[in-house]
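This is the structure, below, for whatever I ask next.
Missing here is one protein chain; the remaining ones are kept as they sit in the complex.
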Amino acid sequence: MEKAKKVEIVIDSIHLSYLLEKLQKVGVSGYSVFKDVIGMGERGMMAGDELTDVFKNSYIFTLCDEETANKVVEAIRPILKKYGGICTVSDVLWVK
Amino acid sequence: MEKAKKVEIVIDSIHLSYLLEKLQKVGVSGYSVFKDVIGMGERGMMAGDELTDVFKNSYIFTLCDEETANKVVEAIRPILKKYGGICTVSDVLWVK
Amino acid sequence: MEKAKKVEIVIDSIHLSYLLEKLQKVGVSGYSVFKDVIGMGERGMMAGDELTDVFKNSYIFTLCDEETANKVVEAIRPILKKYGGICTVSDVLWVK
Amino acid sequence: MSLDLLMQNILNPAIMMFFLGLFAAILKSPLDIPQPLPKLFSLYLLIAIGFHGGYELAKSGITGDVLKVLLLAILMAILVPIYAFFILRIKFDVYNAAAIAATYGSISAVTFITAGNFLNTLGVNYGGYMVAAMTLMESPAIVIGLILVSFFAVKSLNDDLNGNTSRLNLKEVLNESLLNPSVYILLGTLIIGFVTGEKGWKAVEPLFGNLFKGMLAFFLLDMGIVAGKRLVEVKKVGTFLIGFAVLLPVFNAFVAIGLAKIFGLSKGDALMFTVLCASASYIAVPAAMRMSIPEANPSLYVTPALAITFPFNISFGIPLYYTIINNIWG
Amino acid sequence: MSLDLLMQNILNPAIMMFFLGLFAAILKSPLDIPQPLPKLFSLYLLIAIGFHGGYELAKSGITGDVLKVLLLAILMAILVPIYAFFILRIKFDVYNAAAIAATYGSISAVTFITAGNFLNTLGVNYGGYMVAAMTLMESPAIVIGLILVSFFAVKSLNDDLNGNTSRLNLKEVLNESLLNPSVYILLGTLIIGFVTGEKGWKAVEPLFGNLFKGMLAFFLLDMGIVAGKRLVEVKKVGTFLIGFAVLLPVFNAFVAIGLAKIFGLSKGDALMFTVLCASASYIAVPAAMRMSIPEANPSLYVTPALAITFPFNISFGIPLYYTIINNIWG
Partner (left out) sequence: MSLDLLMQNILNPAIMMFFLGLFAAILKSPLDIPQPLPKLFSLYLLIAIGFHGGYELAKSGITGDVLKVLLLAILMAILVPIYAFFILRIKFDVYNAAAIAATYGSISAVTFITAGNFLNTLGVNYGGYMVAAMTLMESPAIVIGLILVSFFAVKSLNDDLNGNTSRLNLKEVLNESLLNPSVYILLGTLIIGFVTGEKGWKAVEPLFGNLFKGMLAFFLLDMGIVAGKRLVEVKKVGTFLIGFAVLLPVFNAFVAIGLAKIFGLSKGDALMFTVLCASASYIAVPAAMRMSIPEANPSLYVTPALAITFPFNISFGIPLYYTIINNIWG
């Protein structure tokens, strides 16, 4: 088991593909995506409006080393600022 | 990045709205909800029965400071006791 | 609140039931499953092909004590080697 | 019961699709019909039956006979859960007994629909108001179940998390009775069908009329899968409950047939009324019980209703009840 | 507007299903129609309307009259968002004004379909090319919205994350205009219906023709639920926007009726054209706005379009516009 960082992100589904592009540019080795996450935050309810596809979030996490994690965070910060959403970093042991 | 607590909960979907009300009363700044989680625990399989909507879980997480986290835990404990489900608290760095 | 380990796994949906059997054999007290997770890793995109059910992941987590966590990891390692997927272990406080 | 009638019932595409699904689950075929497709089918069936019932009601009008049937329906919806509760108390605690009683006091729309299909094949009619009767029979059992718990459960455990000392606040009861999705859809489309009449029905008939039997067959495939999954675990509920799941419906049916005869219902109406009394809820009531009586074990009220009573009714029950009715009515 | 016409419109299964859904949401019934069922219905309706329009177009041919209607459509699709923007600037900042203006400059396919259903009941025809007009009217407003922001928003804020200084790169605009799912499906099935003609239509008619009214009713039940959920929050958008959501459509309708008269459209075409101008988009445009004008608050552009303008149009608007047209055309 190796020490690694887990970066977790919740963002509007509509910006998902843009975010994933960024992740790949930064050089993560992989990511996992959970679509259809609903939630509440600064910008109000994201209740998964059944019609417009507009009020829905996606949850993404990526495992990486600390250096990449920092790059991910730097790449994501302006996106969160512009579009909203959240991001956390935590410690995990990665089974290899 | 700020130190924060991540409180995670798995509960019967049928009690979700009740739980979210509680979270808001306690004063969390937001939460994220994953519907349609299946699982196994003390009360047996929750296999997401395709018909009755009864055997299905939801997963919720909320980011908050330690104080709020404790309040959340206190608010949730009786619900878990009565209805089943699980709750954990862990440390994360919140990208702000 | 008790110290506990959270073991998280992402694996091809097609191997889910096999994995859950293993978890139960090892003696976990429960688990939670999120179906329909998409992602990218060593073996390329798992974009949730709408037709073949082949390119889709599931995400599973289980809470347990350290000893069981180690057993889980040992049980899972060969599966990951053979079929791909990822696994992490982290620390949480389990609200009891 | 004539073997003919039984065969005719079973050699029906819809019933056979049910067994196809049932065997798939028992044989552990990976076949499944994921959500929300079952929801699509059940919504479709509810809308279709409600709309058509409303249209029929518009044609027949609301007569004294209709009101009689509706009162009978309410009577049985109150009576059944009460006597079921006391039978169940032999083996179960108050919570489980109340939850199972509520399940059997309510009705199964798909059983009703299957019976309608059966009559249809025989060329026997039933009144559109039977849909109204069904709607009225869905919810009372939930309320009765909660009343039974309030009466018989030890007080201290009874305290709600909200601090309510009673489970019976009016808002909840109204919610469960009128706003529960299947009651709401049935009632709503019944009214729409009634108000828009011939013209309305003609507009939606290609979808909600012509496709009905096919959709029922499609949905029963799914019901079969779900029932089969539960059937595999049926032993866990114990012999008492397995027996109960067959005998109570038959007993309810006898009571219903008796009442139907006394109050002069037509053959078709009698069968539909009987089937309503004999069937048990596996959607609306379980959801309500899970919420309001969390102390009860959901396997005990879902499994028998879904894996025993439902298959029993649609395969043997309906032709059996009809044979009896046919013999008595002559 | 004759009360008769209003009643005839409202006592229509589809409209009544909408209100059934609306009340369910207002009364907080747990009734819902989960994704992707609404997507199934809306895809169905788009394919059906596109295919049928193409088939009708194949029968009528592409004449000068057709081109006239299409040009009128484009004209209004450009004009409406521009004047809407300046009205909205009274109360809102550039971003919100542009996003709301784009919403109202585009169209609602379901309103169009409901109007077609209304004409159908009256026995009045409209041309298959009206579907082409609808398709042409979906996207221009998105582009206009982006242009308005580029013109009027303070430069510094305007910088895109990609480093683009303008929001108007050609690729994006083309993407939004032609590849947005509803435009793409409408255009595609219009062509398929046109090319495969009588034979093609006959093959798919049992699904895409006969079931149409029933499916519309089913879908409107869902639209009602979603609209009802938003209606509950409608106060948050403020009186100005609530008024705007009724008055702008009526104003657009007047302009459209005037143009329709001047350019000699038939009664049926005039109503459909009017309804296109009077309706607002709640699917395609909000998605585009959320992406390209993230500074705007989505509640401000989705809620009025969905919870006010849409219900207003399908219940009062359509018979109102038709009454006026009927009086003028004679």
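Labels A, B, C, D and E are assigned to the chains in the order they are written; within every chain, residues are numbered from 1.
Convention: a contact is a pair of C-beta atoms (placed from the backbone, for glycine too) under 8 Å apart; a residue touches a chain by one contact, two chains touch by 3 or more.
Treat the numbers as computed from the prediction; the structure is a model and nothing was measured.
Enquirer: Counting contacts across the entire complex, name the shown chains the missing chain touches.
Expert: C, D, E
Enquirer: Of D:214, D:243 or D:264, which sits in contact with the chain we cannot see?
Expert: Of the listed residues, the one touching the omitted chain is D:214.
Enquirer: One chain isn't shown here. Among E:27, E:153 or E:207, which residue touches it?
Expert: Hidden-chain contact among the options goes to E:207.
Enquirer: For the chain that got dropped from the picture, name the residues of chain C it touches.
Expert: 12, 14-15, 36, 44, 47-55, 78-79, 82-83
Enquirer: Just checking the interface: what residues of chain E touch the absent partner chain?
Expert: Counting only chain E, the missing chain is touched by 35-36, 39-40, 43-44, 47, 51, 175, 179-181, 184-185, 188-189, 192, 195-196, 200, 203-208, 211.
Enquirer: In terms of residues, what is the contact footprint of the unshown chain on chain D?
Expert: Chain D touches the missing chain through residues 11-14, 16-17, 20, 23-24, 27-37, 40, 210-211, 213-215, 217-218, 221.
Quick note on the criterion: only the chains that are shown with their structure count from here on.
Enquirer: Which chains are in contact with both chain C and chain D?
Expert: B
Enquirer: Compute the centre of every chain as the mean of its C-alpha atoms, then state which one is farthest from the centre of chain D.
Expert: A
Enquirer: Over half of the interface residue numbers used by both chain B and chain C, so same, or under half, so different?
Expert: Because under half of the interface numbers appear in both copies, chain C and chain B meet with different residues.
Enquirer: Work out the mean Cα position per chain and let me know which chain is farthest from chain C.
Expert: Taking each chain's C-alpha mean as its centre, the farthest from chain C is E.
Enquirer: Any idea how many Å lie between the Cα centroids of chain B and chain E?
Expert: One centre to the other, that is 40 Å.
Enquirer: Distance from the CA centroid of chain C to that of chain E, rounded to the nearest Å?
Expert: Comparing mean C-alpha positions, chain E is 46 Å from chain C.
Enquirer: Where in chain D do residues touch at least two different other chains?
Expert: Counting only residues that touch two or more other chains, chain D contributes 35.
Enquirer: Going through chain A residue by residue, note those that touch at least 2 other chains and give them in order.
Expert: In chain A, residues 34, 36, 90 touch at least two other chains, as defined above.
Enquirer: Pull out all the chain pairs that touch, please.
Expert: A-B, A-C, A-E, B-C, B-D, D-E
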